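Below you will find the structure I want to go over with you.
Missing here is one protein chain; the remaining ones are kept as they sit in the complex.
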Amino acid sequence: MTQEELIFDLGRTGRYARAQAPATTAGLSDIPDAFRRKRRATLPEVSELQVVRHYTRLSQKNFSIDTHFYPLGSCTMKYNPRACNSLAMLPGFLDRHPHAPDSTGQGFLACLWELQEMLAEVTGMRSVSLAPMAGAQGEFTGVAMIRAYHVARGDTERTEILVPDAAHGTNPATAVMCGYKVREIPTAADGDVDMEALQEAVGPQTAGIMLTNPSTVGVFERRIQEIAALVHDAGGLLYYDGANLNAILGKARPGDMGFDVIHINLHKTFSTPHGGGGPGAGAVGVGERLLPHIPVPQVGHDDNGYHWRGEDEIPQTIGRLSAFMGNAGVLLRAYVYARMLGSNGMVRVAEFATLNANYLMSRLRAEGFQVWLPERRASHEFIVSLKSEAKELGVTAGDFAKRLLDLGYHAPTAYFPLLVPECFLIEPTETETRDDLEGFVQAMVTIREEARQDKDFVKGAPYNMPVRRLDEVKAAKELDLKWQGDAG
Amino acid sequence: MTQEELIFDLGRTGRYARAQAPATTAGLSDIPDAFRRKRRATLPEVSELQVVRHYTRLSQKNFSIDTHFYPLGSCTMKYNPRACNSLAMLPGFLDRHPHAPDSTGQGFLACLWELQEMLAEVTGMRSVSLAPMAGAQGEFTGVAMIRAYHVARGDTERTEILVPDAAHGTNPATAVMCGYKVREIPTAADGDVDMEALQEAVGPQTAGIMLTNPSTVGVFERRIQEIAALVHDAGGLLYYDGANLNAILGKARPGDMGFDVIHINLHKTFSTPHGGGGPGAGAVGVGERLLPHIPVPQVGHDDNGYHWRGEDEIPQTIGRLSAFMGNAGVLLRAYVYARMLGSNGMVRVAEFATLNANYLMSRLRAEGFQVWLPERRASHEFIVSLKSEAKELGVTAGDFAKRLLDLGYHAPTAYFPLLVPECFLIEPTETETRDDLEGFVQAMVTIREEARQDKDFVKGAPYNMPVRRLDEVKAAKELDLKWQGDAG
Amino acid sequence: MPFIPHTDEDIRHMLAEIGVDSVNALFDEIPEDLRDPGLPRVPAGVSEMEITRVMNERATGDTLGPCFVGAGAYRHHVPAAVWEVTTRGEYYSAYTPYQAEASQGTLQLIYEYQSMMAGLMAMDASNASLYDGGSAMAEAVLMAVRANRKSKSGRILVPDTANPLYCDATRTIVSNQGLVLESVPSDPSTGVVDPATLKKWDGEDIAALVVPQPNWFGRLEDAAALTDWARRNGALVIAVVNPTAMAVITPPGEWGEQGADIACGEGQPLGIPLSSGGPYFGFMCCRKAYVRQMPGRIVGRTVDLEGRTGYTLTLQAREQHIRRSKATSNICTNQGLMVTAATMYLALLGAEGLERVAAQCHDTTRRLTERLTGIDGVSLRFDGPYFHERVIELDRPAEPVFHQLAAQGVLAGYPLGRHDKRLANALLVCATETVTEADMDRYVDALGQALARAA
Partner (left out) sequence: MPFIPHTDEDIRHMLAEIGVDSVNALFDEIPEDLRDPGLPRVPAGVSEMEITRVMNERATGDTLGPCFVGAGAYRHHVPAAVWEVTTRGEYYSAYTPYQAEASQGTLQLIYEYQSMMAGLMAMDASNASLYDGGSAMAEAVLMAVRANRKSKSGRILVPDTANPLYCDATRTIVSNQGLVLESVPSDPSTGVVDPATLKKWDGEDIAALVVPQPNWFGRLEDAAALTDWARRNGALVIAVVNPTAMAVITPPGEWGEQGADIACGEGQPLGIPLSSGGPYFGFMCCRKAYVRQMPGRIVGRTVDLEGRTGYTLTLQAREQHIRRSKATSNICTNQGLMVTAATMYLALLGAEGLERVAAQCHDTTRRLTERLTGIDGVSLRFDGPYFHERVIELDRPAEPVFHQLAAQGVLAGYPLGRHDKRLANALLVCATETVTEADMDRYVDALGQALARAA
C-alpha cells in the first residue's frame, strides 16, 4: 500500500471546496480590528475531490468490524447494524435543535423514554438516565451519586472506593475524580474476588465497591450476593461496571445481584459503533437508594406526553454532565438495536456471545494454548496466557498480536488485565461465525509454528500492513503532534 | 491483499439476515402445487455481518474516482459530487411510485423540467427528452428519430448511416439496430474527417451521419459547418454523439453547428456516477426537424404545473424506451450538478477540462512521448501513441497500462480509437490538480525507464494489484460464468 | 467552478507550459461564429447549501401515503445495509471494469450476481444487466431471433397478458429491424392465456413466444404448457418474470419439459427503491447454448499469472466495442450500481428470506383483496392463481376513483383502462410485505366511502 500524504501537503494556497462556502464574503467591518484575527489559520487548502479521495483512501488503512474479525476483549466488537445508523440520521432527527421545545420533539423523546424503560428492565434497576456520554462518564456519574448519597445522609467519613486489581483503568481513575482514595482488592486463584482480602478491606471508610460481572478476567463472580451483603452491611454501595453486560443480557440482572448503580456501555452491548474511538454512551441505572441523585436531563412521561425532567423535578440530582442530552444520536442507534433484538433477541445475544467464547476457548485449549482459568466457564470472553510461548519460543503476546494483523485478524486485547502475564483477553462476540472463529484458531497455530521455525520472523511482524512496527519511544520523546507547515 | 472467497462459500444452510425478512412464513397454500417452485434457489446463505464485510472488503479492490486518478479517455471520469447522491436519495424521491399521479410528484417533475430546459440551452436544441437510459440508448433514440423523419416524409430509400472510422463502437452498432447499413468515413491526417471521402459517400441513400465533436481523436472538427451543409443538402440528417460534450460545454453548441439531434451522456458531462458500469442517462436533444418524433414520456409545463407528455401530445413519437421514465434518479443527480455549476460553472468545466488536457499533452510531449496530433489543440482529451516504445523497448500500450495500475494510476483508454497504433486516449478532466497530472507524467517516465532497464519486468505487471495479469483466453474458452455449488 | 481545484498560480504555470496566453486560446480551432454562445437560460450556479434547500423542499412535497400500486414497480423493504455499502465510493465512482486487475471488486460482485440470478431463474448463465425490464424484453426478442437459426420469419408471439409498457418499449426498439410482435389473446374471463389458443399458430414459423409470469394481471400462466407448445413448434421461449415471485413459483429453467430459453425481467424488486421509475435494472439469463448471443457485459472466472482466481469481462467479441456493427447489441453502459445493490439484497435475504418476502406479499394481497371485494360495488375481475397482484372491478370507471383516493394519500392501484378500454372499471391492486393492517384499513375505508357516493 502506498503512503498517504498529509492533507496539508496536498494543498495549494487559495484552494477550497467552493460549493461549500457562501460565494461572497459578507462584511465584518463592524467588528473592531482589535477583535479580528490577523493571520489566517493554518488549515488545508484542497478541493472537494481531494478531500473525498484522501479520506476514502485513508479509511482503507483501518481494520474495522465491517472488514475484519476484531476479538478485542472487553470491547464487544460486534456487528453494528446499518439500519441503526441510517435511521438515527433521518433528517427529522438530525435537524432538531436541542433547545427546541419538548412539544416539537415527541418522536425523539419517545425513543429515549422507551430506551430508558428497556434498560431499566434488563439491568433490574429502578430508573435509568441516558445522560453520560461514555462508560467512563457513566462510572463518574455512578460514583458521584454514591458520594451524594453518603453526603445527603451526613455520612461524610467514607473516603475509599474498593476496586479489584483486575479492574479496568477507568475504575480507579473515576474514583479519584470523585475525590476518593482507591483500595485494590486482589483476585483469588479461581478468578473470583479474594473474599478474605475483601472482608479485611471493607469498613466504615468504605464508600463503595466497583465491580464488573462477569469480571475482566472473563468469569462470573459467583459470590456476588455475599459481596453485596458484606459491602452493604458496612454501609457501602455497589457499583456495576456494565462493560461486560453482553455476557448476561437477559440471563441475569445486576439489580438482582444487589448492585445499587450500574452504567451500560451502549457502544458495546447495544452495538452502537465505536467510530474509531467514540462517540459512546454510558447510560446509568440506579436502585432505590440513589434514585434522588440521578443526573439530569432525564426523559419523563405523563398524560401530556414526553418531557425533559430537570433540577426542578429531581432537586437532589448530581447535576448535568454535558451541555445538552449526552450523545443523543447514539441513543437513537441503541434504541433501534434494542427494538430489533427484543426480549428474546437480548437473551440470545448473551447465549451466543457465551457460546462463541467457550467454543473458541475450547478450541484454543485443544490446540495447546494455555487458557487462564480452564476449570471455569468463559463468559463472553476469556484469557489465554502466552507465557510459555514467550519463555520457550521467545515471542511475546505483543508479537502474536502484530502477526495476527498480517493474517487478517485484529489482535485481542493484550496485556490486560494486568495480573495475567503475556495475556490475550479474547472476546469473539455473538455475530461471528464458527468458520471465522476457526480461522482465528488456525492463525494462532500458524504463528506458533512460524515462531518455532524462525522467531525473528514473528518478532518482525507486521509485514502486510500499511506500516511496519512503529517506534513508539520516538513518538513519545520527540513529540510531533501537528503539521508544522512546509518547513516541518 | 488476501483473496476474497465467493459469498456462496461463506454460507451455511439455514442462515440469512433475519432482520430483513418477515419473521413468519405466511401461507402459500392457495397457490396450486403445479405452480410452486420445487427446489430452493441457489443463493448465498450468510448473515448480515458477512454480507457487509464481504462487500466492504470487495469494494476495496476497485480503483475509482474517489480513490484514484482515472484518466480514461472518452469516459470523463471526474469528481461525482456527493451531494448529488444524497439529495437524489431523499426519502421523498426514493419512495415515489412511478405510477403515482403527476399531482403528487410536482417537486420531482420540476427538477426534470428544469433539467430539460438547461440541456436544451447548452446543446442549442429545440427540445430535450430525458428518457434514454445511457449514451447508446440515446444514440438509438436519435437514429430511430432520423428514420421516423424520413419515413414520415415518405423518403424510404435511405438505407445508410455514415460513421467515421474513429467512432465509438456504439455508433455502428446503433445504426444496425435501427435497420441501417453502416458506411465508414476515414479520418484525414490532420485528425478531421476526410472531406473528399465524405463527399464521395454522401448521397440519396444517406439517412444521416453520426459524429462526435470534439471527435474521438480528441480534436475539434473544424469543418463541421461544411459537413452539415453537405449532408443536409443530400437530404441526410446529422447526429451528435455527446460523449465529448464536456470539452465544449458552454463554449460551443451542437445545435449551432447544424446538428439535428444529440445525445448527452449525463454520466460523463454532468458527472453522475459510473457505478462500475452504470446506470447512465442519455438525454436526447432535437432540432426543429425531429421535434415531432421525440420519445415519451417527456415533462411538460403549463399553468397547472408539470405533467408527463405522452403519445396523446406527441402522436408521431418513436415511442417509449423503457417501462417508466428512464433512469429518473440519475436525472436528479444531473440536475443537482447542473444547478451547482450554473452557466458560469459550465463554461469553466469546459475551460479547465481543456486546460488540463493540453497541459498534460504538453508535459508528456516534453518528456518525449509521441502525441498523435501535436499540431492540433487537444480538446478535453488527446492521444499518445506508444508505437516507438513498443518497437524499441518491446513494451506495448497494454504493458504500460498494467504497470500504471501498480503506480496508483488508472490506465487511460487503450487501443481506442482503432486507427492509432498502440494508443492511449487520455482524458484528465477538470477536477484533477496539476500535481496529480504531474504524478501521472512521472509514472509514465518511470515505466519507460523501467522498460529500458528490464522490459520483462514491465511486461509482468501488475504486481501490486489484488491479482496479477489475468488469463483472458482461458476466461473465454473455459467459460465459468457462475458458481457451481460446493462441487464447482 | 465549484469542483475545479486550480489556483491562479496553477493556471499561469500551465498556460506557460502549453505556450498560450489564455485559456480561451485553447478553443481557437472552433470556428469563431460558433464560439461562446452564452447560456442565458441556464441560471447562475448555487452552493450546495442552496440546492440542498431546494431539493429538501421538493422531496418533501412529493411524500405519499400507503401504496397499493405495483404494475411493474414494487415497494419492498430495502435493508439499510444495501445502499450504505453500495454507495461506497469504490463502487459508486468506478467505471465499467475494463482494467480487470484494478476492478476485482466490481468483477467478483458481478460474477456473484450472475450466479445468484442464474440460481433464482434456474438457468445456465446471466449477463451483468440491461437497462430495465422493458428494454430487457426487447433485447430478449432480438436475441431470440438471432439465436433461433431455424426461424426466418421474425415473428414473435406475445400474449396480451404481457406488461403493455414492456410491449411498447419492445416495439420501439425492435420494429426498425422488421420484427413483428403478434398478439396472443387471453381468456377474458380468467386473465390468462389458454394454451389451446396457440393451436392457431401450430406449424408456423415463429421465432419465439413470450411468457409473462406472473402476468400483467398478477395471474399465473400455465407456463409449462406454453413452453412445451413452443418447443414442439421450434419457437424459443422468452420468460418475462418477477424475480421475487421466482422464490416460490416455478422458475423459467424448470418450465415444461426442457425449460425456457431466455429469462428476463425487471430487477427493481431486488433492493432497488421506487425512485419515480428508475434507475432500475433489467436482468437476462439464458441456456448455455445461447450465451454467445446474449447482449451486454458478462464476467467470467479465470486465473492470473500465478494461478490465483480472478475475474474479468469475457466474451467481449459479442460487444459493440469489439464487434461494432456486428455486435449483439449497442449496449455499453448498463446498470452496474443497481446490480451491486441487488447482489447485496439477494445475499442478505438468501433463498429462505426471499421466500418469506414472497409469501408475505402473496398473503397480504390475498387479505387485502378479500376485504376490498367485501365492499359494495367491488368484485374480483379474474379468479385463479396469482402471485402478489390482483384485478378488482369497480362499479364505475376506475381512473377518477384512483385520483380521488390519491388526493387522500392512498395509491389505490393501477387503472387498467389506460391500456384496454374493456378494463375501464378495473384496478390492478398490489400489497407487498410493507403494507400494514392500518394501511389496509385506510384503503378499505377510503374506497368504501368513495363508492358509497353515487357514481
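So that you can tell them apart, the chains are marked A, B and C in the order they are listed, and the count of residues begins at 1 in each.
Please note the rule applied: a contact is a pair of C-beta atoms (placed from the backbone, for glycine too) under 8 Å apart; a residue touches a chain by one contact, two chains touch by 3 or more.
Keep in mind it's a predicted model, so treat the numbers as computed, not measured.
Chemist: Determine which one of C:Met49, C:Val180, C:Ala407 or C:Ala452 touches the chain that has been left out.
Modeler: Within the whole complex, the residue contacting the unshown chain is C:Met49.
Chemist: In terms of residues, what is the contact footprint of the unshown chain on chain B?
Modeler: 12-15, 17-23, 46-50, 52, 56, 81-83, 85-87, 91
Chemist: Give me the chain C residues in contact with the hidden chain, please.
Modeler: 47-49, 52-53, 77, 79-80, 84-85, 87-89, 433-434, 436
In the analysis below, only the chains that are shown with their structure count from here on.
Chemist: Of all the other chains, whose mean CA position lies farthest from chain C?
Modeler: The chain farthest from chain C, judged by C-alpha centres, is A.
Chemist: Roughly how far is chain B from chain C, centre to centre by C-alpha average, rounded to an integer in Å?
Modeler: Chain centres of chain B and chain C, defined by C-alpha means, are spaced 20 Å apart.
Chemist: Report the inter-chain centroid distance for chain A and chain C in whole angstrom, where each centroid is the mean of the CA atoms.
Modeler: 46
Chemist: Hey, how far is the Cα centre of chain A from the one of chain B, in Å?
Modeler: Each chain's C-alpha centroid was found; their separation is 47 Å.
Chemist: For chain A, what residues touch not just one other chain but two or more?
Modeler: Counting only residues that touch two or more other chains, chain A contributes 12, 19, 47-50, 52, 56, 81-83, 91.
Chemist: Specify, in ascending order, the residues of chain C that touch 2 or more different other chains.
Modeler: As it turns out, chain C has residues touching two or more other chains at 1-5, 10, 47-48, 56, 79, 81, 85, 89-90.
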